[in-house]
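Every protein chain except one is present and positioned as in the full complex.
Chain nomenclature is as follows: A, B and C, assigned in order of appearance, with residue numbering initiated at 1 for each chain independently.
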Amino acid sequence: MPVQLFIFLAVVSIASSLGVVVQKNPIHCLLALILTLITIGALFVALDAVTVGFLQIIVYVGAIMVLFLFVIWLLNLQAEPVPIGHLGLKFFATIAVAAMAAELFVFLSKTRTALGEVNVAAGYGSIDSLAQTLFGQYLMAFETTSILLLVAVIGAVAVARRALPVRASAGSPRPGAPS
Amino acid sequence: MMAHFSALGFILLFPALGFLFNLFLGARRGRGSVNIIGPGVIFAAFAIALIAFIRLLRLPSDSVLTVTLWPWIHAGRFQADFALQMDALSALMTLIVTGVGALIHLYSVGYMAHDDDFARYFAYLNLFELSMLILVLANNLLLMFMGWEGVGLCSYLLISFWYTNPNNAYAGRKAFIVNRIGDAGFLLGMFTLVAALGAHGIWTLNFSALRGNVGLLGPATATIVAVLLFVGATGKSAQIPLYVWLPDAMAGPTPVSALIHAATMVTAGVYMVARMHFLYMLAPTAMELVATIGALTAIYAASIALVQLDIKKVLAYSTISQLGYMFLGVGVGAFSAGIFHVMTHAFFKALLFLCAGSVIHALDGEQDMTKMGGLRKHLPITYATMLIATLAISALPPFAGFFSKDQILESAYNSGHRGLWCLGIITAAMTSFYMFRLIFLTFHGDSRVEADKVHHIHESPRTMTIPLLVLAGLAIIGGWIGLPEGVMWGDKIGAFLAPSVGEFVPIVHGSYAMLTGVSLGLAIFGIILAWYFYLVAPGMPYLIAYQLQSGYNVLFNKYYVDELYNTVVTRPLFWVSTFVLGRLIDSFMIDGLVNGAGLTVETGGQLSRRLETGNVQQYAFVYVLGVLAIVAYYLYLVTH
Amino acid sequence: MAIDLLIGAIKAIVILLLVLNLSAVLLWFERKGSALIQDRVGANRAAIFGIGKRMGLPNLGLMNTLMADPLKLFTKEDFVPEGADKFLHALGPFLALFPVLVTFAVVPIGDAIQIGGRTVQLQAASINAGALYILATIGVGVYGVALGGWASNNRWALLGAVRATAQMISYEIAMGLAIISIVITFGTLDLQNIVHQQGGVWFGWLPRWGIFLQPVAFVMLLTAGMAESKRVPFDLPEGESELIAGYFTEYSGGKQACFMLTDFAEVVLVAVLVTLFFFGGWQVPWLYGDGFHLGVHQLLLPRVAVVIVGVLAFWIKVVMFCWLQILVRWTLPRFRYDQLMRLGWKGLVPLGLLNVLVTAFVVVLATGAGR
Partner (left out) sequence: MIVSYSWVMALSAAIFAIGVAGVLLRRNILVMFMSIELMLNAVNLTFVTLARRMGSMDGQVIVFFVMTVAAAEAAVGLAIIISIFRNRETVNADELNLMKW
């Protein structure tokens, strides 16, 4: 992929992911996250993972993030106050994160190969090849994910379901309770 | 020779089913069904036992019916299956247990008619039958011991059946504990046996195998095992020194006393000795011990019975003394005679108890003979049957007791134990004396019944009288299968039992007429004495008791044995339990250890739980540190 | 390199202009159409210098729709309610409009043409995952409405936003299923390829259009698309009688214009998709690379003419489907929200799943794929 494109995407994605962490208002965080996801999807496409890239946008941006949005609306979350308490934890956490970033940089930048140097077969990353792999080698796992999703849906409903309202008559009658 | 006969299992099955039914459904289904089921299952078992018995008679005399129900214990090389066998001995015992048992169950229907806890009662009774049958049908010593313990349990449960009265509960406990002492001996005997035979590669307790391999044991080992097993027998069969529980056991319902503490369970010891006769044959010393203990117990218990006033106590001591006779018999090697006496005794002693029960029933729980008398008019059937039983136990011909007791005494004499024989015949005199004392005090003379009880003296219901009549019949004719040698068909039962318990080999040959004459004469003398004392000159006993104050007290207080045990055994035991075991070891050491362990863990938890701040981010932080470490490790790997 | 970029830019601008203008025209189109349907006169003012009148033409009010309204809109005060999230409030309309417009990037408006020896696809971006791209952009389209409505700090707006979001999400699934069945049928994600496959005829006369292969998907796509565009009968999010104007209650001037434009752009989009997938895109019945062929009769045309005819045919079809949607809008009453959801989840989604299943079976049996 062209360097300019990469740099652009990299800058945007890092900036937006920082936005996720630093912004106060959850909605803004969400927006930043969406932007990150889109850029990462674009990176996928640029890395010849076309299908996965678009799927990323469809699934994450089109579905999961909307779920987040709904939850934020449902809980009516406002901007959170200035953080207090556990400051020591935060301090050390920051250090730890920095250390991890450093480590990962050193670790991952070991590979010096350039993108162009590896030529992939035609149709690499296309939906056909993905399907071939998915429904061939990984069929079992794929089918299992369906069960996973089913369970997740049921679990989500079960957990989030509001308990059935108790009638005033059924419950212990309070004095002056409307019946 | 072995013959597979699967129906044996059903002999056990029926009491088991009855037990379960009465235990779980009985109370709910009500008296009617319990009264049917309870005795019904025993009658069924009796029928099957009869079938098996006939089958056995058809087969050659030395044959054994066997069935293996399921593999039971396979520990290492040791093997014990849940297997049954029925040879002549088992067959006879099974018939006694189921037959007499069935009659007593039937009797109980009437006896417990006014008790609300009938379901539990019959459940226990069925369970007892089950255990007793396991005991007599087991084909190995271990399974037999299981039945042994089972009957012990039932005995305990039934003695303290009316548990609301603390005395009954105490009596039950006493019986249980005393039996435990004996069982400890039994267990040790089994262990020794297994160990000794295991040394020779015999890892089983099957009677057949034992019988075949008992020769491998040295005389010393054999004696030890035999004595230890006999300790168990003294416990179960109430011999000196472990007889003390039996008199108290009369606290239970009278049918129970009849079934368990007269007819069946207490004879288990005799059965065991007969079953293991091949072992005792190898241990003459043990045999001597058995015979001596038996004879001493016989006369000892009889002497106590002379002065007891409680009708059931008298019968209890007479039971002990009769058991002594049996052990005398098996002790001198006349195993068949012993078993024969077990049978006849089962008949007339059960009958006696049932009659006593009938009397008590009629007198609304009155057991003191000084408050009876003249009941003969009110309880004709009871009186007649009890008289028959008394004649039987007093060993007057042609009643059952005569033949069996004579066989024992004759064997004792012929085996050269003259001393023991003397004790035996004296006991015979005493027996007839105290039994007729009982009869006269209860049924003759003028009534001393308390006023409030006079009005409802009544003959017992049909369910109670029928067993009396049947048993009375048996008490008359029961002995005729063991006539002396040469008389008519001779000693049938001896011949029948010979394959499983061997023949009696006499050493000397006293003249039969002389021996019988002596014992018979003494018995009659006892009767006359009783007649004179208690009918002709009623004041006499009190005079004698006054003259021989001290002796009388000794007898009346049963030689103060209970007090002796109390001071010698029980008190120290309590002291040790309370202070050494309880305070020192248990409360201090063990509790200390346990609490210490708990405390350690708790403190550790108190300290370590501080890590659980409940703050997700701290957990995540620790997690990240871990990730850092791991990545660092791989970084090291790739850089070096 | 440079020339390619230039061509790309030109194509992008052309298509963008086409879409925007078409949307604008649709506004007028709708006014007159509704007037026609409701037996009114409709827009008939603001003739510029009375040109038309002088020529004796009827005054169709074209001018005030195409010029006066936009001018008015863009000159109005851009009102931002108090306590609103200014940034998102401003972002909302464009966030809504942008995805719709970029969707057109992959739409092939005509066959490839040769200009100076280089082949030019009449398609702004010829990526071979076009269908996925469309789904992706439509998925992103939710946020403009949602955030715009939320940022307005107005209950009506928020309610409208919630409704809109739920509705769009629900119907995206149906739409996706429809498109998936199409993709299975044609075996490719590439729109140009799909259109190509719709050329030619069956039995010598019946054009190979997708409608004949996927009637169910056609109905689903049309319905879901109309629901996506949040117009009657699916205009719950902006139901005047309930929510004033729904998510753009608090919008005025240019931003509201953006929302309106989004609406019409979506109408066009739906029409375009239907055309592409079911009515052969730029394919004209019996028109081949070298002219018309029907049975023995034929009328030969130059290549350029063929392409031009194709492009015209494409836009005619699009306009026709726009008109169809307008008809629907002005004839049907509004759903109730539960009806809407029931239709979406209990009607279209199961139907779509079934359709996908059947399609897959048929395709496997017919082409022997997966062997």
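Points to keep in mind about this one:
Methods note: a residue touches a chain if its C-beta (ideal position, glycine included) is under 8 Å from a C-beta of that chain, and two chains touch if they have at least 3 such contacts.
None of the values given here were measured: they were computed from a predicted structure.
Shown chains touched by the missing chain in the whole complex: A, B.
Although one chain is not displayed, chain A still touches it through residues 1-3, 6, 10, 13-14, 17-18, 20-21, 26, 29-30, 33, 36-37, 40, 43-44, 47-49, 51-52, 55-56, 59-60, 63-64, 67-68, 71-72, 74-75, 77, 80, 83, 85-86, 89-90, 93-94, 96-98, 100-101, 104-105, 107-116, 118-121, 124-125, 129-130, 132-134, 137-138, 141-142, 145, 148-149, 151-153, 155-160, 162. For chain B, the residues in touch with the chain missing from this view are 609-610, 612-617, 620-621, 624.
Just so we're on the same page, only the chains that are shown with their structure count from here on.
Here the chain at the heart of the shown protein, by mean C-alpha position, is A. Centre-to-centre separation between chain A and chain C, using Cα means, comes to 30 Å.
Rounded to whole angstrom units, the spacing between the C-alpha centres of chain B and chain C is 102. Of all residues in chain A, none touches two or more other chains.
On chain B, the positions that touch chain A within their shared complex are 615, 617-618, 621, 624-625, 627-628, 631-632, 634-635, 638. Per the touch definition, chain A reaches chain C in the complex via residues 25, 27-28, 31, 34, 38, 41, 50-51, 54-55, 57-58, 61-63, 66, 69-70, 73, 126-127.
Chain contact summary for the complex, chain C toward chain A: residues 85, 88, 127-129, 132-133, 135-136, 138-140, 142-143, 146-147, 150, 158, 162, 165, 169, 172, 176, 189.
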